[in-house]
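First the structure, which I've put down as structure tokens, then a few questions once you've had a look.
Left out: one protein chain. Kept in place: all the others.
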Amino acid sequence: MSGGPPVQISIESSAEKQVQEVGLDGSETYVQPLSMSQNLARLAQRIDFGQESDDGDNGQGVLQARENDWAEQQQQEEEEGMIKFQPSLWPWDSVRNHIRGALTEMCVLYDVLTIVKDKRYMHLDPVSQESTTPKQNQHGLLLVSKRKSLLGAAQILLKGGERLSKSVAENQENKRQRDFNSELLRLRQHWKLRKLGDKILGDLSYRSAGSLFPHQGTFEVIKNTDIDLDKKIPEDYCPLDVQIPSDLEGSAHLKVSIQKQSSDIGDLGTVNLFRRTVPKAKAGTPHWQTKLEAAQNVLLCKEIFAQLSREAVQIKSQIPHIVVKNQIISQPFPGLQLSISFCHSTNDKKSQKSSSDKTILEDHLYVLEHNLHQLIREFHKQTLSNIVMPHPASAPFGHKRMRLAGPQAFDKNEINSMQQSEGLLEKIIKQAKHIFLRSRTARSIDSMASRIEDPQIQAHWSSINDVYESSVKVLITSQGYEQICKSIQLQLNIGVDQIKVVHRDGRVISLTHQELQDFLLSQMSQHQVLAVQQLAKVMGWHVLSFSNHVGLGPVESIGNASSITVASPNGDYAISVHNGPESGSKVMVQFPRCQSKEIPKSDMLQDNKWNYLRGPFKEVQWNKMEGRNFVYKMELLMAALTPC
Amino acid sequence: MGVTCVTQVPLAEGKSVQQTVEILTRKLEQLGAEKQGTFYVDCETYHTAGTNVGTTAQSGKLLYIMHCSEHPLSTFALFENGPCLVADQNLDVLMIKLKGFFQNAKANKMETRGTRYQFCDFLIKIGTVTMGQSGRGISVEVDYCPCAVPGDCWNLMVEFMQSFMGNHAPTVPPVFNSKHDALYSPADTMMQYMELLNKIRKHQQGTVTGMRL
Amino acid sequence: MEAPPVTTMPVSGGTINMMEYLLQGSILDQGLESLLHRLRGLCDNMEPETFADHESVYLLKGQQASPFVLRARRPLDRPGAPWHLRYLGQPEAGDRSRHTLVRNCVDIATSEVLPEFLQEMGFRMDHEFVAKGHLFRKGAMKVAVYKVFRVLVAGTADGAEPLSLSYLVELSVVAPAGQDSVADEVRSFAEQLRPLVQLEKIDPKRLM
């Protein structure tokens, strides 16, 4: 049984009684077992006359194929569990022998012919190592059974997949013909609806979120089913449509900006009316969800604006707030106006035309626009939080903190802080003032830093800010001398109206923006003199006098000049510095008397000791000095005047 | 609300109540204190109606109901040396309901009214104590708002009180001793007022009975 | 036996003469879910809240025949919240046409020394219980659905065990005296809860 095919074919044994039929209920009808004679006849029918005996193998090449067949036969016989083979009782034995003989002859003939034809007498066949047959059979069995079960599973999966794809297709079909009711259900999930008569009304308003705005904010749900069925249905067709109040149509936004005061109030109201280009509506009608969201946004903007205008009229300020048409104008700083305008554009042609004519980039204060929305939400939340459930449950309804006021003995201040709250407008004006002050401060520090190279000014802005307060640390240093010249470090807390400056030495002052600029300039001038003082300490020079505010010299328009006089370690030389914010620095060197040639030798002072008297001052031509900055120059000067 | 000290200032030599108050306020204003409206503290006395049989053994015990303008939404109910209940104003309504059990001794109603001053973080209230119609004495309340622990700021308060009361500055109030390190509460102030008013009343009654004798 | 609602005494603060309009009923545990569901639909659009309170009932006995009753309640789930001291008058006798029980009430929020203070006043604790349940709101109307628990260790709410297999349902409005239209509102709301729960005027006196 050498050289069998790579895959063994095996046949499964059946049950002892063969199943004839399996009923629909699963019951099996069995075939009656054969009688002896029937069985014999059946077996005789199965006899393979091609079967070879071992001796008939004179043609190996041909026999190979035969052997395969034979092997199969054998297996077949074994597996089918045939009744024990008894050759003695074999009735057709002679027939068989004859036929076998004939077959042998035929085979020999065939082989001879083949040899004659192919001229091949010998054929070498590799002797294969035979593994035990039954084991192979078992493997084959396993493989086949596995194949079968896999096939079954695959079929089940395929069927399921088919069904799924069918249902998906159906679903899509359903979606395509979605009906009004399912759409309504979806609408109901997002919006408040109620039935009034035969109408379905919805609620757009923020009332449930705590808004007190009197606008109704209702929309109507319309059935949009009367379309021509013959025509092709547009893709965005929706059987449900919404009818929103005409005043909430279109899109709206609030615009906050700070401008130079305009002289003419007449055309104020309409300036920003139709500024924003409406994003081009897609073909057809927009989906109800986008429609409703847009309308709700319009409503919120309206509410904010209404609230602001009400406050603008009520609040008394030095310069009254002006409400013109869709604009509120307030003057947080002289010469500047904060304008908050309500821009509402509808989709009609007129507005689209006007929107195209001018698109000037203006300094929107997006932060404030955003904050306005946030503030109104906060306001809503506050009204909502007024109605909280009482705990314990028996207690009456009421404001939570108010309930604490009695038993916790709140004092007047606490009660006041509970009750009063600033209006939207006040808050937004405060925020605008702060933003303005902050950007002005930043700008002036930046310009100062770029304009003035020596000393250097650095600003470190804090990343954590409040809407009303931000802080920055300002350092004034000289390049290369950061370690020793750090006496001027300031923290600026920029508030709403004023900037609070905390100095490193503990002084605290509040300044306006203009004052701050002057202050920084004077600090920079003082820095130079302080740096000389520090440098003297390091170089071993002695400070003879020091003043931050000298009364001598030209009058400075900003601050005061400062001055310092230092003497060299052995006292021979002295350097005097006078530095003013405006006049700049002036450096003088005093020589020992003995070195100055201009002073004529006096008769009076002949004694040697008089040589130690101080001589005259000479001004140093500072701009001709070498060195990249003031302190470096000073260090060089000191070094030059210090004897080795 | 910080730590508060309530004390009585005796009348200046040969001066009336009104004149003594004026002297005090003038000193305060000289310090730089600013006037900030008025204030009041009132105290009503309740005692158990009739003779209670059975459970109640506190027939002699008095219940005080107090109000104060600094805490306008609160009503304080307290016993001498006993617990002090802080409640909202509906407690007054309840006291009416309890009329059959607790009776208001109206004749004993006392109050002190006067001016409220602010000086830096101090609140100073100088009031005239009245019982019935007549002024009976002067109360001075000093409140140091930033601090909540009596033991921490007592020295500081004494220094301040000496600056306008001279040697009439008080010794440590007993309430302070009981809660030296604990947080001070408004109820403690009411306790001090109650003790002060009681003292003045007893003194008055003593003199009245003495006069009768 | 008690003070008439209108007094001649001057009161420095507080709201005098408030009335509670009340309907009560009971629902078995099995019905709770559907009741809550309905209440969620009917009541104001805010998250329904649960609560857990500990209530002690105090009596003050005097010469009068009936003692004076006060109820002190504190929330178990909100530390720091004030105590609630409540006085409830006897139900107003009067015409039967009124749809709800009406009784005088005084609500006081107090500091936590309340139990000691009541003791000091001469009150003695009569009984105590824990109430846990849900709270709804419809305008001025309060809807409380709660189960009453028996307190095992006096003074503490720990380990309290349920008293019954049902929940108590209360509809109540507190309003100044004389606003009888409130009673109609309460009644009509109660109608909407039928047949889940039957809300009625229950006079506690009759039960005693």
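For clarity, chains are labelled A, B and C in written order, and residue numbers in each chain start from 1.
To be clear about the criterion, a residue touches a chain if its C-beta (ideal position, glycine included) is under 8 Å from a C-beta of that chain, and two chains touch if they have at least 3 such contacts.
Operating definition for what follows: contacts and distances are computed from a predicted model.
Colleague: Quick one: the chain not pictured, UniProt calls it what, "Exosome complex component CSL4", "Mitochondrial 54S ribosomal protein YmL15", "Ribonuclease P protein subunit p30-like" or "Mediator of RNA polymerase II transcription subunit 27"?
Modeller: The record names the chain that does not appear here as "Mediator of RNA polymerase II transcription subunit 27".
Colleague: Of the listed residues B:C5, B:C147 or B:M190, which contacts the missing chain in the full complex?
Modeller: B:C147
Colleague: Quick one: which of B:Y64, B:F122 or B:Y193 touches the chain that's been left out?
Modeller: Of the listed residues, the one touching the omitted chain is B:F122.
Colleague: Please identify which residue in A:N413, A:Q514, A:N570 or A:Q595 touches the non-displayed chain.
Modeller: A:N413
Colleague: Applying the definition given at the start, please give the residues of chain B touching the unseen chain.
Modeller: Listed in rising order, the touching residues are 2, 31-32, 119-122, 144-149, 152-153, 155-156, 159-160, 163, 181.
Colleague: For the chain that got dropped from the picture, name the residues of chain A it touches.
Modeller: On the chain A side, contact with the omitted chain comes from 413, 462-464, 466, 468-469, 473, 479-486, 489-491, 493, 502-506, 508, 535, 538, 631, 635.
Following the convention adopted for this analysis, only the chains that are shown with their structure count from here on.
Colleague: Can you check which chain pair, B-C or A-B, has more C-beta pairs in contact?
Modeller: B-C
Colleague: Just how far, in Å, is the C-alpha centre of chain C from the one of chain A?
Modeller: Computed from C-alpha means, the inter-chain centre distance equals 51 Å.
Colleague: How many angstrom lie between the centres of chain B and chain C, each centre taken as the mean Cα position?
Modeller: 37
Colleague: Round to the nearest whole Å and give the separation of the Cα centres of chain A and chain B.
Modeller: 61
Colleague: Residues of chain A that touch two or more other chains: which are they?
Modeller: 403, 406-408
Colleague: Two or more other chains in contact with one residue: find those residues in chain C.
Modeller: Where chain C meets two or more other chains at a single residue, that happens at 107-111.
Colleague: Residue numbers of chain C touching chain A in their complex, please.
Modeller: 44-46, 49, 51, 53, 55, 71, 73-75, 77-78, 81-84, 86, 107-111, 131, 133, 135, 137, 140, 142, 144, 146, 174
Colleague: Considering only the defined contacts, which chain B positions touch chain C in the complex?
Modeller: Of all residues in chain B, those touching chain C are 42, 48-50, 52-56, 58, 61, 63, 67, 73, 75, 77, 79, 82-94, 96-102, 104, 187.
Colleague: Can you list the chain C residues touching chain B in their complex?
Modeller: Within the complex, chain C touches chain B at residues 2-3, 7, 9, 11-16, 60-64, 68, 85, 87, 106-111, 113-114, 116-117, 120-122, 124.
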